[in-house]
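A single protein chain has been removed from this complex, and every other one stays in its place.
What follows is chain A.
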């Protein structure tokens, strides 16, 4: 801003300014390179608070305009990478900072985030390993004969899984490179407005500035905060690359992570115990959660209910070693002890938001949970800082949700799009030994929202044809839909407990998005013989109390 006083120079300047700005009276106001107008217009804008708004729109406190990047993404996981690749499509200059702080046991991994490295991908592959074990048992009834006893080699499986993950890590690096997204394997943290510090594993620090930022730092497993937890226990961050078979395992927790891991470990032939503080699968339909627990128990997994570990000690070192776990009842003073080769903690995950300098830029987080509240456009309280993925408050912690939110956010920022991420009716699947697919309301949530008298629950057991020959698990699989009576019996909740639950649920999720009603479902002809066809012939309601047990086919 230059000061114009009277004088020769001033006269020339004034005339020059008139030419350039095409305004007729002085002074001409500018805010952030946007011309506000001449003296009159500037005064008016000032009264309306326009300059302030222009400043706030870009979250500016005076910082040089030439930023290093248009967008810096902190976190190279599902949400971060999807957003970065999308932004590159709009020819924006993008940087991704991804860094894995090693686990207490020294484990770390490559680019791609939790899902690819220590989540969905290795989990599903190991779940498949367990299913194949079951299939081998079933195969005898189908005529397959093998003379050798069938056993499982943990190292062979882990090596295969890790090899696949390695190819994915590389694939992500190539994808970023091909789209001209700059990637640095460095820990990003805010140090001031529009500025992050990136520290690589050798401790070298660099500063970068950007017009906008996207926080996608995800979460890490929580520890118990008891003696011996960090020294002797492992988490899901360690399990999928454990260089030795875990042996007799205690899984602490009742989340889907705990149950899925317990499930495949048992399926591989290991002695597994699950220690649960209160209920299974909090937040999921409890009717189904209990059926999942029962199935696991019937298949040899031990459950210790209403206990929490208070101490873990090492009896013997080794790979695996021997550990003693002491636990206390949640309902009294009873203390129990147990010996295990491995203790896997799966009691929850904490958002990685406390050590990235959010206080330096004023981003508010929920102090208790560490999660970041955002508006429906994934914007934090600081206008130029956005967030996606597991760190968001009150949103589903799922890879496809993070990807969708990241992509749509970028399309809105750079592509002029207006679509917001739809967090309603997001389908999910839990890959426990008996898989569970769901979309929409759980029964409890539906009752709470609509009232028991306004919903109709149709349900049935079913027996997959493939399980009949080996005479396995009749009347364990279960199908349930919840309909809103006041809205044409629209299907508001879909639940399936059975094999290939994820594959079954995906299609119905699309139908629910289209607003399918019970009548339309009934009018859909089933495919035979498959499990999913049960949904086209549901007739018994829970209200009627009629028997849903199947008596063979």
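Rule of thumb we're sticking to: a residue touches a chain if its C-beta (ideal position, glycine included) is under 8 Å from a C-beta of that chain, and two chains touch if they have at least 3 such contacts; residues count from 1.
Following the convention adopted for this analysis, contacts and distances are computed from a predicted model.
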Omitted chain, identified by the protein name its UniProt record gives, among "UDP-arabinopyranose mutase", "Thioredoxin, mitochondrial", "T-complex protein 1 subunit epsilon" or "Cyclosome subunit 8": "Thioredoxin, mitochondrial"
Which of A:69, A:240 or A:307 contacts the chain that the document leaves out: A:240
Contact partner of the left-out chain, one of A:109, A:154 or A:508: A:109
Absent chain, residues of chain A that touch it: 106-110, 117-118, 162-167, 169-170, 173-174, 177-178, 240-241, 243
